[in-house]
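As you look at this complex, bear in mind that one protein chain is not there, while each of the others sits in place.
Let's turn to subunit A:
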Amino acid sequence: MPVFEYAPAPESRDLANLKPSYRPFIDGEFVDGGGEPLKTVNPATEEVLAEVSTASAADIDTAVKAARKAFEKTWGPMPGSERAKYLFRIARLIQERSRELAVLETLDNGKPIKESRDSDLPLVAAHFFYHAGWADKLDYAGYGPDPKPLGVAGQIIPWNFPLLMLAWKIAPALATGNTVVLKPAETTPLTALVFGEICQQAGLPPGVVNILPGAGDVGARLVGHPGIDKIAFTGSTEVGKLIQRQVAGTPKRLTLELGGKAANVVFDDAPLDQAVEGIVNGIFFNQGHVCCAGSRLLAQESVAEELLDKLRHRISTLRLGDPLDKNTDVGAINSAEQLTRIRELADSGEAEGAQRWTSPCPVPDRGFFFAPTVFSGVHQSMRIAREEIFGPVLSVLTFRTPDEAVAKANNTPYGLSAGIWSEKGSRILWTANRLRAGVVWANTFNRFDPAAPFGGYQESGFGREGGRTGLEGYLSV
């Protein structure tokens, strides 16, 4: 019998308008950075995409000064209704250029085009639209009659959702009247720099948004800079702790959105086929490079085996490969370093006695790829149940009673998200009340909306992004 072989359906990479070099965006202009230039790589092919000029200490000074000046002279004093116009304009420009940005994001990050096109970019635009709506309504947001912006926000974002994390940081900061110095991740700076072009197109006053590519040292200098009033960081718990130490004792405000090891709890009365979809979406979306990924599946023992069979069947249909192909479900791991880390942790799972199952999907010879992997027979004491793997690796644990499910789900240093699968409303509410996580999804997973606050407990950080609560992080209230 013939097999249904889908022909390759690649999106054109020309749409990305890729340039050979990119430069920092400071005070409304693209300028040569004084730092050591870096090369950004397409993780799916390992080819160098572009050379990126990075920021030196002097560049950071210039950017912070520009942001301060813009805050004092133009952006801060501007009426909210005027700021809203700029934000709406940015949102519309993002929509207009969304194909270009989606392709560029996929080239630089390795995520499948269908995700950058259908998830990332619509959400990026939505965040700007949503926060544009808030800009002139802050007096009515419940923070008192006249909440004030903080000043200059230093923002550091990760490589898993380069443009979306930029939107999560920049949109609320600008809506509330702050100005911004943002450092994109070392491996994925390109879309952030194209966002600089969008700021120019929108006629945003110089200095309101500054974008400084670079590695951890640029981030550290930014965090330590005395001209910054607020630090917002999304990234690893390890770096988050360093930042918290560095900021301690200074007047700087801080929000941290860090790692996670979310439990996805499947009760025996769950809609199993949809639970399987939710589990797949929870851990294999964006190759598992999601801080709120549902990386620990907690399955009730009475359905665990059936659920696992269905899950393996489903995972076998995931198509791994060229991220620009519209039929690709799982793209490339963002960097060689991350791939090494995933491999190391997966090997530890095997060494500790968990049963490893890997999808039989073909894996490309070139590029950084890791086939979807499921560990069953996992226990809370194993590394793969405790540490964030940040890759397409699912750890499956079982439980017998709702109390045990809650106990195991909460038995983690993290607390960013959780999922519950049950057809019984009362059980969903009972469980949700007991899970210590910033977001609890019921019968779905990895759903985002600009109006829904997002953030963590414990080692997953503090502060919220999105919604009315998210505005508070950028206001003096």
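Keep this in mind: a contact is a pair of C-beta atoms (placed from the backbone, for glycine too) under 8 Å apart; a residue touches a chain by one contact, two chains touch by 3 or more; residues count from 1.
To be clear about the criterion, contacts and distances are computed from a predicted model.
A chain of the complex is left out here; the name its UniProt entry carries, from "Sulfate adenylyltransferase subunit 2", "Phosphonate ABC transporter, permease protein PhnE", "Deoxyribose-phosphate aldolase" or "Putative Zn-dependent protease", is "Deoxyribose-phosphate aldolase". Touching the chain that is not shown, out of A:K326, A:R343, A:H379 or A:R468: A:K326 (per the contact rule at the top). Touching the chain that is not shown, out of A:E96, A:D139 or A:D273: A:D273 (per the contact rule at the top). Residues of subunit A that touch the chain left out of the display are 1-7, 9, 114, 118, 269-274, 277-278, 309, 313, 317, 326-327, 423, 443-444.
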